[in-house]
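Heads up: the structure comes next, in structure tokens.
A single protein chain has been omitted from the complex, and every remaining protein chain is retained in its original position.
Chain nomenclature is as follows: A, B and C, assigned in order of appearance, with residue numbering initiated at 1 for each chain independently.
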Amino acid sequence: MTLARVARFLGRRVLHSLVVLLGVLVVVFALVHLVPGDPVRIALGTRYTEEAYTALRAASGLDRPLAAQFFSYLGGAVTGDLGVSFRTGQPVAVTLLERLPATVSLAVVGLLVALLVALPAGIWSGLHEGRLSDAIVRVTSQAGVSVPDFWLGQLLILGVAVGLGLLPTSGYAALTEDPAHWARHVVLPGLTVGLVAAAIMTRYIRTAVLDVAHAGYVRTARSKGLPAAVVTRRHIVRNALIPILTITGIQLATILGGVVVVEVVFAWPGLGRLTYDAVASRDYALVQGAVLLVAALFLLVNLVVDVLYSLADPRIRLS
Amino acid sequence: MSARRVAPVLAVDDLRVAIGPTPVVRGVSFAVEPGQTLGIVGESGSGKTMTVLAATGLLDLPGAVVHGSSVLGAPLVGEAGGASTGATAGAGSGGTAGAGAGDGTTQLVGASARTLRRVHGDRIGFVFQDPSTSLNPILTLGRQISESLEAHRGLSGRKARDRAFDLLEAVGIPEPASRLDAYPHQLSGGQRQRVMIAVALACDPALLVADEPTTALDVTTQAQIVELVRELQHRLGTAVVWISHDLGLIGQVADEVTVLRGGEQVERRPVLDLVDRPEHPYTRELLAARPLLGQHRPAPAPASAEPLLTVEGLDVRFAVASPAGRTHVHALDDVSFVLRRGHTLGVVGESGSGKSTIANVLTGLVRPQGGRADLAGVDVLQQRGKALKALRRRIAMVFQDPFSSLNTRSTVGTSVSEPLVVHGLAGGRGGARARVAELLRLVDLPAAWADRYPHELSGGQRQRVSIARALALEPELVILDESTASLDVSIQARVLELLARLQAELGLTYLFIAHDLAVVERVSHDVLVLQRGRVVEHRPAADLFADPREDYTRALLAAIPPVRPRAAADRPA
Amino acid sequence: MTQLTPGSPLPEDAVPGQPGGPSGVATAARPDEGPAARPAAGWRLLLDSPVNVVSAVVLLVVLVVALLGPALAPYAVNAVDVPAALQPPSGAHWFGTDDLGRDVLSRTLVATRVSLQVAVVAVAFALVVGVGAGIVSGYAGGWLDTVLMRLVDVMFAFPVMLLALAIVAVLGPGLTTTQLAIGIVYTPIFARVARASALSVRVEPFVQVSRTMGTGHALILRRHILPGIAGPVIVQTSLSVAFAILSEAALSFLGLGVQPPRPSWGRMLFDAQGFLSQAWWMAVFPGLAIFVTVLAFNLLGDGLRDVLDPRQRSLLRTRRLLRAHRRAGVRP
Partner (left out) sequence: MRRSPAPRALTVGLAGATAGLLVLTACSGGGEAVDLDGGASGAAGGGEATGPVLRAAIAGEPDQLDPQSTSSYFSFEVLENVFDTLVEPDENLEMQPALAESWETSEDGLTWTFTLREGVTFHDGSEFTAEDVVYSYDRIVDEELSNAWKFGSVTDVVATDDSTVTITVSAPTPNLLSSLGGFKGLAIVEQANVESGDITTKPVGTGPFELTDYTPGDSIDLVANPDYWGGAPEIGGIHYTFVSEGSTAIAALQNDEIDWTDSIPAQQLESLEGAEGVEVGVTPSNDYWYLALNEAKEPWGTVEARQAIAYAIDRESILQAVSYGTAQENQLAIPEDSVWYTDYSTYSYDEARARDLLAQAGVTGPVTMDFLATSDYPETVTAAQIIASNLEPLGITVNIRTVDFATWLDEQNSGNFDLLMMGWLGNIDPDDFYYSQHHSQGGSNAQGYANPEVDRLLDAARTETDEAARKDLYAQAATTIADEASYIYLYNPSVIQAWSTDLEGYTARSDRAIRFRDVTLAQR
């Protein structure tokens, strides 16, 4: 395994991600500057004087030419300064970082639930194609994919919290501060995110296992008279793990972006809810920052998956 | 039938297989003695693979039902050769579940999964056709070999690894020590097939089943694999069942041959009897259709014809993107040749020799880095725009795969008339239909088939449609890139006859690209031999085949299975 | 000696999907066979599986409800009757009433039109723009391909919901902005599907032959590329409509989609959020409508994929023959 070749491979991947991130920056910047109304005027609300308007405009740099604004935004983004929120006067970066642990902890719990359900179900139905159990898994996963996650959240609230009064319907405490409280409150939102993600992943895992099960080397393995368990574990599952790794990476990234509605249903103070509130109160600096941060996380997760993928697959590691 | 001196390793009697309502194998019987090779030959769809998989219990198709009997002989005491140490893990122990008699034999038809698992890998080894997918890409070669030792011989760790080393060495893998921890993608196609053989012979099985083991390989590599199997069989006394569609190859390896057609056993005779005194008409047809060296010669071409196509210093480089960055492949390096009007130039070479690249350059699919290609005064490579389009009418091409050369969503008529429409020669609907009918008749197809869809035609018929389409613009030069390689021997013979007739009638000039020297000899007036993009030899066919000058050409010729089966030569009477 | 029955379901080799072998090397993969009979038509295969039939029927019903929505509704959609608010499902109101006394069944029926309309228009937008870009970059290749694909990568970096939220934030909530937001968000998915299938068709020999004969790009695109990518695009359309309905419902749930008093499923769930403990029916029925419609589109999408994908199609035909055989009760 020549380190230089792997390094070159990773270098190309990192470069690709950076180019895409730059593209994201441009789109996010353009998005905010398409605002029909004038963000400063909207932010100031009713009673303000002309001086207050011009002062704030100057302070936030909106009077400079677009290109200059973009480069200062770009410079800021690199150093972590994403501007200041009009509404709260707090730096965007600080607010985002405060809300990040909530979203990340929810996403990770969601992914764990998804893996706990999807791995066994997906692999089992892949290995038993055409059987009754396969059909059941297919239909339930199909149903899972079709459920609107916020409705699932409401049903869980109806059933568990309101019905049985077991778990709180919303509320949050940081994991680091009060783990017990966090645990009790993350169950319902975690389940909501996890079950929908599980449905999606089951389908992909099943296809991945099916493709491998039809491969030539599996027939070779059977022709060696190996015990069924060995054929399944060493030949089918191990080969299917590589595409499954990619699926998991993509799913984590999708959850990170998609928890908005779940966070609203469960009043979970994560990035999704923050963005939703920012959109409702036209706090553009915050919307810009949140979308950028989640997109950057998206790319980071994909990059990590690429690295793991290349290490796991000898065909790439030693190509 | 030679007297049965020793109990057969595998005795198959009246084997029948049906998928739902459709019978696929209709009563096949054969037997294989230790150290003997049984060849099973038949064209595609003849049920040869199905028969062997059913006979050995490896058929796991939904809805498949197997009848008849397939008995695996009892293991000889201290099985000849090999490292069988009568180890603990039930090596060849007698007494089997299912219908096996008490004498240590095993009935494979209807056997339980457990019985089959004990037999597979231990008593029967398998080698499949495609080396690129038959080995597990993320498992080291050592591991894939030692697996069956572990399962059947209870060997593990050091001992299994040493045994794997011996096997790799036995199948002729260079530096076996370093190869133990290598992965399949780091080997060539031929080497991977050798590893497959090592895997199959790991437990020194009584029977080796090889299903088209060399079909996906080059001719030279194929010859080496044949030698390897023969040598191992001689040393280990393993019985071999070799399946192939190539009668020539079967003649090379088999002691006895079974011919299958449409799931039925047409003939089963020792190879010599079969070749010298074939009884069944189908066998006779197969033997006659075999392209053999020194048998056929193309009709003489007008010697005084002036050159139609002169190619000088053709140079092509490809950039290949791989996950670890871009690498460059030098496909053609300073290739020059002359093709005279009405003549056929045979271009021969193994895969990767660049012969198809020449076709792609002449038809404008690939842009060369250098060189000239003069077609009756016009340099093909420099033409642009209108002139280029006019040039398209003078060069036509027929691809290899009949199934993907025609758009399945267009009727035969539409496909054939496309060039006419594009160059505005159709002259309205009526004109096009008439021209299409004429072209179909030209290639011996009924004009009414213009309204059929490709999936309603056989491979040979589709290839004739492609030829009709190529002739639509009355080209001067027709490039045939492996045009008959995908066809069965009997069908291939008829298409070659058609091409010869068209050349005589229309005075066509052919650039015939192929890897099978016998076919090239049959059609070519001149021959160009290519190796890794460089010209090895460019001489008239008669001289080249009579006395090949270059070693590479000689190796190619030597690799072709001789007319007379080997059995006749060295088998003591 | 009987010739193997035409169109025998199984290629010579036992394992489906046997590779044809690299070109330029003699392969016996699919040498000549007897002429094949006309295989069962695609749509007959589609209707073979009961799941597809059921989802097709459900979609038909949803379509009818979408078209005749208001006519079917037993009560006027916006008729406020506060004294009759928050009544559980009863004879008069099958789905009960909401916090303003409006009939939940009527609003769910009428909302069908809005949800379908948004999803269909958004997917149409994504289809046209996405497939156009996909074909151009898949067929043309070169720098155009790299540029378009980088743009698609950028769009994919945005999580669907956040991008839609940002777009709606900028253009303000409402029907048209929701359609545009969802359309923009789904364009990259179509671009990737179209590009992938265009690339695979472009390298097919019958396209190469056309190019060698001097056939112009327009004819190649129209006759060879477009029909070639039709299969995957149709499947993607069905799946995208399903997810577009979910996205519209989510946006409306966040109060950014269709504005009141116009009923939409997502909005009804948004209103139900405050009444979960008193009026379960306000949340259950609109959610159920979304679930059933989206499930039907997904199942149909899967069914279409099985019929349109050549490898799956031959498998389906085998099963069809086996079933016919088993039904005939003939034991081989």
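Note that in this section a contact is a pair of C-beta atoms (placed from the backbone, for glycine too) under 8 Å apart; a residue touches a chain by one contact, two chains touch by 3 or more.
Since this is a predicted model, take the numbers as computed values, not measurements.
Interchain touches from the omitted chain, evaluated on the whole complex, reach A, C. Touching the chain that is not shown, out of C:Gly134, C:Pro159, C:Pro173 or C:Gly287: C:Pro173 (per the contact rule at the top).
Within the whole complex, the absent chain has one touching residue among A:Ala135, A:Leu245 or A:Ala267, and that is A:Ala267. Among C:Val80, C:Ala230 or C:Ala324, only C:Val80 touches the chain that is left out of the view.
Residue positions on chain A in contact with the hidden chain: 37, 41-49, 51-52, 55-56, 59-60, 84, 86-91, 93-95, 97-101, 161-162, 165, 168-172, 174, 176-177, 267, 269, 274, 277, 280-282, in rising order. In the full complex, chain C contacts the hidden chain through residues 78-80, 82-83, 85-86, 99-100, 172-173, 255, 259-261, 274-278.
Keep in mind that, in the parts below, only the chains that are shown with their structure count from here on.
With centres taken as mean CA coordinates, the chain nearest to the overall protein centre is C.
Distance between chain B and chain C, defined via averaged C-alpha coordinates, is recorded as 42 Å. Centre-to-centre spacing of chain A and chain C amounts to 23 Å, using the average Cα coordinate of each chain.
Contacts with at least two other chains are made by residues 216, 219 of chain A. Shown for chain B are the residues in touch with two or more other chains, namely 62, 130, 133.
Only residues 15-17, 51, 150-151, 153-155, 157-163, 165-172, 242, 246, 249-250, 253-256, 266, 269, 272-273, 276-277, 280, 283-284, 287, 290-291, 294-295, 298-299, 302 of chain C touch chain A when the two sit together in their complex. Residues 16, 19-21, 23-24, 27-28, 31-32, 34-36, 139, 142-143, 145-151, 154-155, 157-158, 162, 169, 214, 216, 219, 253-254, 256-258, 260-261, 264-265, 272, 275-276, 278-280, 282, 284, 287, 290-291, 294-295, 298-299 of chain A are the ones touching chain C in the complex.
Of all residues in chain B, only 18-24, 43-46, 48-50, 53, 59, 61-63, 65, 129-130, 132-133, 212, 215-218, 244-246, 261-264, 266, 282, 351-352, 355-356, 363-365, 388-389, 392-393, 395-397, 399-407, 409-410, 415, 418-419, 421-423, 455-461, 466, 469, 473, 482, 485-488, 491, 515-516 touch chain C in the complex they form.
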